[in-house]
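Yeah, one chain of the complex is gone here, protein chain that is, but the others are all in their spots.
Coming up: subunit A.
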Amino acid sequence: MTYDLNVAHLYGDLMNTYGDVGNILALNYYAKQMDVKLHVKIVSLEEDFHAADYDLAFFGGGQDFEQTIVAKDIQTKKVELTKFIESDGPLLAICGGYQLLGHYYIGADGEKLPGIGALDHYTLKQDNHRFIGNIVIKNAETGETYHGFENHQGRTFIGQGERPLGNVISGKGNNGEDGTEGAIYKNVYCSYFHGPILTRNGDIAKHLLVAALKRKFPDEDFSQQEALPIPATF
C-alpha cells in the first residue's frame, strides 16, 4: 500500500458497545480500496495520547460504568485531544465518545460528569427512558442520507460552531426535540448511530479517510480516493 495512516482507537478496550469496533473494521475495508494501510492502536487508561502521533481517531460508546471511569481518565488527555481536533485531525465519536468530547454529561446515577469541552455541546439525561430504534437522517450540505440504530439515554444539545451530522427524517436524534442528530466540527464527526455507523454509511468513512490523507500528505492528489464508489450496504 502507498499510504500509511496511524489510527488511535480511544479506550477501545472499554468503550466498545453495540459493535462499535465495526467502525474500525469498516475503515480498514475502505482504506484498502484507497491504497491506504491503517495502523490501529488502542489508547486507554493511563496511556498518553500525543496529537502528533496520529492521523485519525475513533472513540466509541461504552457501558455506563466504563464511561464514568473513562470520563476521569480522559481529563489527562484533554490538552492533546483538543490540539488534535483544533489542528483539523479527523475523529469519529459515537454515543459515549460523543458525549465526552462536550462540556459534560449526566451519568446513570444522575451525577454531572465533565467531558473535555473540546466541542461545544452538553448532554442531559432522560429518566427511565431511552431512545431506541432505527433512525434515518439527511445531511443538509452533502445531501447524503445516513442510516443507523440509536440506543441512548442521553439528550445532547449542540452548540456554537457545531453543525448537525444530519436532520432527523425518522427516529429521535440528539435529544428528541430539535430535529438534529450528531455533530460536525472541523473534521470531527459525532453521532449516536450504532449499526455501526461506518458499515451502513461508507460515505462517512470516505470523508474521514480523505481528510486524514489530505492533512498528512498536503501535496498529493487524492481525487481518485475521493471518487471511490461506495455501494449501498443497508
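One rule holds in what follows: a contact is a pair of C-beta atoms (placed from the backbone, for glycine too) under 8 Å apart; a residue touches a chain by one contact, two chains touch by 3 or more; residues count from 1.
In the analysis below, contacts and distances are computed from a predicted model.
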Identity of the absent chain, which is to be given by its UniProt protein name, from "Succinate dehydrogenase flavoprotein subunit", "Aspartate carbamoyltransferase", "Lipid II isoglutaminyl synthase (glutamine-hydrolyzing) subunit MurT" or "Acyl carrier protein": "Lipid II isoglutaminyl synthase (glutamine-hydrolyzing) subunit MurT"
Hidden partner chain, touching residue among A:Glu66, A:Asp88, A:Asp120 or A:Asp178: A:Glu66
Touch with the omitted chain, as defined above, among A:Lys77, A:His103, A:Lys172 or A:His194: A:His194
Those residues of subunit A which, in the complete complex, touch the missing chain: 9, 12-14, 16-22, 25-26, 28-29, 42, 44-46, 63-66, 69, 132-134, 149, 151, 194-196, 199, 233-234
